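Notes follow the structure.
Note that one protein chain is taken out, while the other chains of the complex remain in position.
For reference, chains read A, B and C in written order, and residue numbers begin at 1 within each chain.
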Amino acid sequence: MRREPESIKEGDQILLFWDQRRQWLLRAERNRQFHTHKGVVNLLDVIGRRYGEKVRSSLGLDFLILRPTTYDFLAHVSRPTQIMYPKDIGFVLLKLGISSGKTVVEAGTGSGAMTIALANAVRPAGHVYSYEIRASFLESAERSLRRAGLEEYVTLKHRDAKDGFDEREVDAVLIDLGDPWTVIPQAWEALCGGAPIASFSPTMNQVEKTVLGLRGKFANIQSYECLLREIRAEEGKTRPATIMVGHTGYLTFANKVYSDEVR
Amino acid sequence: MRREPESIKEGDQILLFWDQRRQWLLRAERNRQFHTHKGVVNLLDVIGRRYGEKVRSSLGLDFLILRPTTYDFLAHVSRPTQIMYPKDIGFVLLKLGISSGKTVVEAGTGSGAMTIALANAVRPAGHVYSYEIRASFLESAERSLRRAGLEEYVTLKHRDAKDGFDEREVDAVLIDLGDPWTVIPQAWEALCGGAPIASFSPTMNQVEKTVLGLRGKFANIQSYECLLREIRAEEGKTRPATIMVGHTGYLTFANKVYSDEVR
Amino acid sequence: MRREPESIKEGDQILLFWDQRRQWLLRAERNRQFHTHKGVVNLLDVIGRRYGEKVRSSLGLDFLILRPTTYDFLAHVSRPTQIMYPKDIGFVLLKLGISSGKTVVEAGTGSGAMTIALANAVRPAGHVYSYEIRASFLESAERSLRRAGLEEYVTLKHRDAKDGFDEREVDAVLIDLGDPWTVIPQAWEALCGGAPIASFSPTMNQVEKTVLGLRGKFANIQSYECLLREIRAEEGKTRPATIMVGHTGYLTFANKVYSDEVR
Partner (left out) sequence: MRREPESIKEGDQILLFWDQRRQWLLRAERNRQFHTHKGVVNLLDVIGRRYGEKVRSSLGLDFLILRPTTYDFLAHVSRPTQIMYPKDIGFVLLKLGISSGKTVVEAGTGSGAMTIALANAVRPAGHVYSYEIRASFLESAERSLRRAGLEEYVTLKHRDAKDGFDEREVDAVLIDLGDPWTVIPQAWEALCGGAPIASFSPTMNQVEKTVLGLRGKFANIQSYECLLREIRAEEGKTRPATIMVGHTGYLTFANKVYSDEVR
């Protein structure tokens, strides 16, 4: 399989990259200038380049033009509440078996980072139904989804998940609420038999309540904590980074069953 | 969206579940009996049930019939060398932006666990090209892919990745070899501009060599270690599990660029 | 400072060492034979040797004679309940400022491992008062203290810590009970002003109750979790061990103050 290199066209998304702390998701636009600490970048200059090439700022400094992936879109959402990190999101997608064509319900849209990841994983044939009661979060999530080009795969619902989900026989449910145990019966109603549920919570107390709430209607209940540590590689000096994120939250998984007396 | 519950048909994959240590991936077959430590399960009895229901063994004990996801298929590969765990695989899929329609090259098929995860993520329109020099691994991976129903999305190549990849302008490359630095130039040739590469290695020494090998032709180089700890939830006694997997390997990521002098 | 090497005399403690999993604390005795999987070691043969030399078993295999430290004595206690590991004990000794001459109260002798560490740290002028309601634990702890030659620095009390401590103006209090919050007022009475208290608990729920119980009478309240991971060093293959102890318990520290309204 051999493909020709594509050049960047007007409207394409780019990741303007200085270093790991200074990078921006932008669109290649004919009439836009982007101001950075290292000078102004004329976005017209990006058009016609290949991803992986450089663009020079008004101060003569070179920025890299990288190809944004879903990872970048979800890492760049505005996060008033964002607590699920990519390390958590990747593991959830895998444990829930989210893939192209699946139907997923999300309780708690929040910043929309997880919604982006879900939408990207189920497209083109699948769909995400995401419930959120705070209007401002929905607006922000909608903007993020649009920027990532994923809005058609998501139905955002300004509704309280506690009132139940409209969907039935869905392939997976993800709960990102402060009181996940309050929507477990509703999630059970929405899921198809044997299918997985996941819940994300910052405290072990929430984990405990969630697990107790799952018992009887769900089996294969497991909880985890995922820690990610950066490694700084330098010749002869490679070592873990001094500072790391020590906590985001705990993940709980289970499968819907049709019986009260299950393990 | 409301779907009707489906019942299990002959040939469907099931996860026969006793507990987290004793569970088996099986196919619902009319003439097959499965022998467990808790008696014989007649797989004919599974047909017509819904996922999430139980099936009774010859000893009168109930097993659960769960719906297997990709997670289960990759967790059940035979692993003569398998070292990438789901925690690593989920993060890699996300960082590499693997999704439906993408073209991915894998250097080192190994047990095929990562191959299954990649194939599941790119289907139906994408494709995985996986290189492996050990014939026995290829055979085992092929069986695992077939069981997961993903063989059509993967081309397994009995070839040494060091001799280069046939593909060009691919969306991502994953290296799972003992000496990842030896195939970095070949990976650069195969990737499209700005696209991501990932490498998995058990030792920090390998990380260092890989990072040094990436410099100059790749930017945005990052290395990580991912730790997963199980939480045991019991009313009033919730705590982390006493024993955990303390190490699998380190992950290194970067993006292809077209210049020698990059950050 | 130059000292002469000492040779092992009858009655001296030795650590008979095969490898990290097979090692025994023994006394050099004239008429004792020790049976191992690698043959019989005649303990008479140890007398007159230097620590660091070998002794040969009846099967012609060499064991090392190492010099036991407090670490070995506490690592070899019989542990019906032992949950504080050396990683926790070392940190507690340091945070509590335990050193020669200090007076310490311990609520919950348990296996006596922490008691050994405390006694060793306060000797020769200091003293440890350790409370335990379970007689069998006291007996076992007494044996362990005697073996470590530390019994004179410890007063074991067969008493419920909830009934209060006899001591006043002590330098530090350590609580190793399932319900540490029940003895906090008693600990306050025993401590001198500004002095430190520590508590060890397996669950975060216990940590929370303990911290809430400390508030108002104690300041500088801090809780920690300490994780220890073994590194396996091999030329070119150095990496963390695959399996690690993922949890023992949480440590809480605070200082006694004389006011209700403290930070």
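We take it that a contact is a pair of C-beta atoms (placed from the backbone, for glycine too) under 8 Å apart; a residue touches a chain by one contact, two chains touch by 3 or more.
Values in this document were obtained by computation on a predicted structure and should not be read as measured data.
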item: Candidates C:Leu26, C:Val77, C:Leu93 or C:Ala187 - the one touching the absent chain; value: C:Leu93
item: Interface with the undisplayed chain - residues on chain A; value: 202-205, 229-230, 236-248
item: For chain B, the residues touching the chain missing from this view; value: 203-205, 208
item: Residue numbers in chain C that touch the chain omitted from display; value: 1-6, 15, 17-20, 50-54, 64-67, 69-72, 86-87, 89-97, 99-101, 103, 117, 120-121, 123-124, 127, 129, 166-170, 192-196, 204-205, 207-208, 210-212, 219-236, 238-240, 250, 252, 255-259, 262-263
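Note that in this section only the chains that are shown with their structure count from here on.
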item: Rounded Å distance, chain A centre to chain C centre (Cα mean); value: 46
item: Chain centre separation in whole Å, for chain B relative to chain A (CA means); value: 20
item: Multi-chain contact residues (two or more partners), chain A; value: 204-205, 208
